[in-house]
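Can you read through this structure? Questions will come right after.
A single protein chain has been removed from this complex, and every other one stays in its place.
Then we have chain A:
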Amino acid sequence: MTSPRSSRRRLAAGTAVVVVALLSTAACGGGGGGKSDGNAKAPGFNAAVNKVANASDKKGGTLKFIGTQDADSWDPQRGYYGFMWDFARYYTRQLVSFTPEPGLASTTLKPDLATGLAKVEDGGKTYTYTLKDGLKWEDGSPLTSKDVKYGIERIWAQDVISGGPIYLQQVLDPKGEYKGPYKDTSADKLGLKSIETPDDKTIVFRLPKPNSDFEQMLAMPSGSPVPAAKDTAAKYGLKPFSSGPYKFQSYTPNKSMVLVRNTNWSASTDDLRKALPDKITVTLTTNADDMDKRLINGDYDLDLNATGVGQAARAEVLGKNKANADNPDTGFIRYAVFPTTVKPMDNIHCRKAVILAADHKSLQTARGGPQAGGAIAPNMLPLGIKGADGKYDPYNVLKDTTGNVEEAKKELKACGQPDGFKTTIAVRNNKPIEIATAESLQESLKKVGITTELDEFDGAQTSGIIGAPKTVKSKGYGIIIMGWGADFPSGQGFLQPLVDSRFILESGNNNFAEIKDKAIDGLFDQALTQTDANAAAEVYKQINQKVSEGAYYLPFTFEKNIIWRSSRLTNVYTADAYNGRYDYASLGVQ
């Protein structure tokens, strides 16, 4: 017989043994998979900026991403986040895509599904591509030109798969005659007239009018093929059908994702993707500080979102771990914009007064300083865009970094407001850095008598508040704090939504200044018909100068951030085509 007391003791002893055993095994890494870094050596600070660090073609291993933000959608026609466009190339391909090379070279287009770049005819209105041989979907079925057409047609179904860019729709069907494949009455759902597929390997695009950036638009994920039989409409983003080197094994939104090799993808058809790791995992977390720590600890390889290490970890990263950090330009400009419908910002002299009075050094500091925030921006065209001129500084902000109070006062006098004026600064309430920037601007404007009130609006309502000109006017927003990055690397992709009067929308507007300058609109028309990229760049340079002369914008910084790469990452480099992120499709692990 065993007494109850001795039974309890045995139970307690047994429990203790189990706990100790669990603790000791948990200490060995448990199920976490161990550290990523191993004994690899970091190649140095900025080793992957505009050059390749740890060049290697070694295959195998698991590439581990971590992030705090899931994609808006992994559906190629719906996603609009920059990191999604970079990551999507693991499982989607386009007719043409960006060159897998560091820096600015990445923005050059190369054939992907197509055998070559487009055969452009009819004065730039017809683009013809031939597909490569041996292209397959993840189930082994052949990938045809009809799949490409169907995928692009999905953009028209904004009522079902909203959120993605609609450039192709605007260029191919500006009148909006086609209603999308879900309302298409033709048997094959391929009723869009401006795209023809005479056979399974040929696709012809017929544009109503030329657009020199059309191939850039095709290179976006929204130009990806989708097989009609596998289209699950709104739910497609939960498990997209793969044409790339990897396919979805599992995905739980806001939690995790695993991609494994697509055995039906053939490297012989794809010069752009190295497909080095055997497996790619994504862990989504809510604690950004913990994420940074785990990156430093080597539990993960890189931040999926690549928005830069947080302030808490910055000192540690730039201290003893500097060799694991890169400090690339993101291609974004952070700026203030002056709606010309709100008095007194309708007067160019009042706008100039704000630009001249601003303390650019303080604004840069509020953004995080030269490394985490970026360089002071003298104009509105970032350096990764052809036509950009980093020396063009019409307001001398690179010289008078703390502002020019005397000149600002002169402009105020010319504006008829010699003692300054009152206005409201609109800033998104979910962007602490933007709020800090607005406060910095508020302080510097006080020096010339311009008093401002901050209105922190709901950041999730951007398109309905500052994107609605009526609301901007009724709320009296004289200054709006925002940021912008190009959807595709050209003057059209960056500047047109911001400054072309034909892009002013009732809702979702981005031309916040409501610039209505026929000369600027005309220059865009001129640029879009240029077949020579350098000639187009000259026109974009002129547009940029006109925007500066009009004093519609106060650029703060050409944004930079500090991103982490684990020591075991191979073939790692930043690409301008992906806003200074690493080219994910080229990455491998040691």
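We adopt the following convention: contacts are C-beta pairs under 8 Å (C-beta built on N, C-alpha and C of every residue); 3 or more make two chains touch, one makes a residue touch a chain; residues count from 1.
FYI, contacts and distances are computed from a predicted model.
S.K.: Missing chain's UniProt protein name, "Nitrogen fixation protein NifU", "Peptide/nickel transport system permease protein", "Bifunctional protein PyrR" or "Multisubunit sodium/proton antiporter MrpD subunit"?
M.R.: "Peptide/nickel transport system permease protein"
S.K.: Can you tell me which of A:Arg261, A:Lys279, A:Lys293 or A:Lys431 touches the chain that was removed from the display?
M.R.: A:Lys293
S.K.: Where the complex has a chain not shown, which of A:Asp72, A:Asp271, A:Asp393 or A:Asp455 is the residue touching it?
M.R.: Spelled out, the listed residue whose C-beta touches the missing chain is A:Asp72.
S.K.: One chain isn't shown here. Among A:Pro43, A:Pro102, A:Pro221 or A:Gly237, which residue touches it?
M.R.: Answer from the full complex: A:Gly237 touches the omitted chain.
S.K.: Touching the absent chain in the whole complex: find that residue among A:Lys119, A:Lys183 or A:Lys209.
M.R.: In the full complex, the listed residue that touches the missing chain is A:Lys183.
S.K.: Contacts of chain A with the missing chain: which residues?
M.R.: Answer for chain A: residues 19, 21-23, 25-32, 72-73, 78, 80, 158-160, 162-166, 182-183, 233-235, 237-238, 252-256, 285-287, 289-291, 293-294, 297, 299, 430, 460-461, 463-464, 467, 507-508 touch the chain left out.
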